[in-house]
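Every protein chain of the complex appears in place save one, which is left out.
Showing chain A:
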Amino acid sequence: MGFGDYPLEYNPKVHGPYDPARFYGKADTPLAQVKLSELGAWLARRNKSPQAMVAAVSRAYWRWQHKYVLPKRAGIAPFLQATVGTMIIFYTLNYNRITQHRNYKYH
């Protein structure tokens, strides 16, 4: 599977048109339904290869696109979400410099 290829599990005859927001592998228990005692086993089952991580981010991005950007009556929400996300990213990047502006010596 090289760049620009479909996931190996994707089969057009079974799955129909390709949806970039969908995970085509075998579905595991959703994270929200995992009990704390099973969390370790759940994490151990994750595919932690860089490719899988990029694929997960890509799916999340497309899920967000489908939900907020691409609907017919999409509003300003995706723009504000992108703005807030960018603010958080750059705040984190600049955090070491920003902490220099602390006003109080003791907390």
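Couple of notes before you dig in:
The rule we apply is simple: contacts are C-beta pairs under 8 Å (C-beta built on N, C-alpha and C of every residue); 3 or more make two chains touch, one makes a residue touch a chain; residues count from 1.
Operating definition for what follows: contacts and distances are computed from a predicted model.
A chain of the complex is left out here; the name its UniProt entry carries, from "Eukaryotic translation initiation factor 3 subunit M", "ATP synthase subunit b", "Ragulator complex protein LAMTOR1" or "3-methyl-2-oxobutanoate dehydrogenase (2-methylpropanoyl-transferring)", is "ATP synthase subunit b".
Of the candidate positions A:G2, A:P30, A:P50 or A:G75, contact with the unshown chain belongs to A:G75. Only one residue in the set A:Q33, A:S49 or A:T99 touches the chain that does not appear here, and it is A:T99.
Mapped onto chain A, the interface with the missing chain covers residues 11, 13-17, 19, 21-22, 27, 66-78, 80-81, 84, 87, 98-99, 101-104, 107.
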